[in-house]
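Only one structure is covered here, and it is reproduced in the block below.
Shown here: the complex without one of its protein chains, the others still in place.
And then chain A:
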Amino acid sequence: MVGLFVRLKLRLIRGNLHGDTIKQLGFVFTSLAALACAIVGFTLFALLRLADPGIAADIGIVAFTVFTIAWIFVPLLAFGLDETLDPSRLALFPLTTRQMATGLFAASAAGPWPLASLIVLAGAVAGLASGPGGVLVGVVAVVLQFSLCLVASRAVTTALSASLRSRRGRDALAVGAVLVILLFQLPGLLANQGFSGDPAEMVDAAASVLRWAPPGMAAHAIVDGGIAGLGELVIVALTVAVLAWLWIVALRRALVTPDSSSQSGGSVRRSRLGGLLPRGMLGAVVAKELKYARREPRGRVVWFTSVAVTGVLMLSLRGPDGWSGPAFVIGPACLAAMMIGMQAANAYGIDGRSLWMNAVAFATERDVRTDLAGRHLAVAIIAVPLLLVLSVVSSVVAGEPVWAVPAVLSAWGVLGVGLGVGAVTSVILPYTFPDRLNAFSGAAPGQGGEAFLGSFGAMLGTSVIALPVFLPVLFGLTWASALAVPYGFLAAWGGRRLGGMIGNNRLPDILAAVSRPT
């Protein structure tokens, strides 16, 4: 059964790559990234050998805990990393839940990222173990810790899978994502507020608590290497067993619970906004995009995150050795603008399979350009006031309300550049957003690489193109921010022209790229 599931997973990965050069490149890229992470992680862990043994143990304990938490949350939040089999597709096969659980466990362990995690964890043996006993215990500890990560992650995603599929669940997850990001920022924020000066002390304090949690025990067992270590490993193993049992229970329930995504909802109010928008195609696109920003959870995530991240950044930059000067206000505002601009990097993704409706109507370059302009206008209608508020708030926090002016001007400029670049990446590197934001389906299987390249390219492009106005402002020439808005307009206009030109010829290809089954 194990071999069958692993082969199925590998076959799925290979099948997705079949006959598509871009996807193959994307997969190679992902694999290389995983390999790099594995090597760097392993080396960092191994280097702990050079540190003071006490501190090394503390760091090991904290790292193992963070690793486990990351394994639980990242598959829930990230797209494109996790392409594990969806148990609901296997529901009709005559498999016992136990068989299915073992099989799915093996399948989740196969793939570049799980293997990379295993290698990184193995680094702990190299870095922490003392003597042959330590190595022996260490190998077992690493395997147990790896199983713990997998089982915990599977148990949580399976338990949540039913609610993750309902419309409400997805909305909740969208907000949850932001909360988790905030949570991860908390230690940094506290540190910045001057609660504790010495990082070693903080790690020690954290480790003394986390040491008693299973991941901490696994790490501690490697250091100990003796009878006590073995005892700790037994506890970790028991934890894995309990989690596995919970997972099986959740799995058994998930397989017979009806899919709540098809429950019907109520009516929507008719919008009165339509009268204010421009008439014709432009207005229609703007109205549709604004509705999607409100009704589509995937649309909402971006807005929530960009505001939350800016807030976090603002707070963490404050403090004794934070940034000073106008950059403190301008930086976060521009970052927010950049993040908002990023959602335009795959403008057609949110339409997905329904994009055909545009494709059968669009006959000229001008139509495609108008469509892009409508999308840009819709983003701007939300983003322009939002950035204004963010800039004013952060300048008030900084105690220099005047800085709001250069900040908001630069942010608007960056937004324009981001939209312009996004118009081009949208037509060159379109990809399918998953239909359901759940842990089992990625950014449409096999398109993770394209998603990464698209957003990375958009980010890089935006940064490079925004640099000529942004740099002088950051270095104190605040008057240069006056140029940012016209510059942004120009960039957005240029991006739309280029995007329209390329997009008009590529409409069938874009349609195919965003209509992948997920």
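Throughout what follows, a residue touches a chain if its C-beta (ideal position, glycine included) is under 8 Å from a C-beta of that chain, and two chains touch if they have at least 3 such contacts; residues count from 1.
Rule of thumb we're sticking to: contacts and distances are computed from a predicted model.
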item	value
Which of "Ligase-associated DNA damage response endonuclease PdeM", "ABC transporter ATP-binding protein", "3-isopropylmalate dehydratase large subunit" or "ABC-2 type transport system permease protein" matches, in UniProt, the chain that is not displayed	"ABC transporter ATP-binding protein"
Of A:A110, A:L136, A:A359 or A:I502, the residue in touch with the unshown chain	A:A359
Candidates A:A284, A:V405 or A:I428 - the one touching the absent chain	A:A284
Residues in chain A touching the chain absent from view	18-19, 167, 264-271, 274, 279-281, 283-285, 287-288, 291-292, 295-296, 351-354, 356-364, 508-509, 511-512, 515
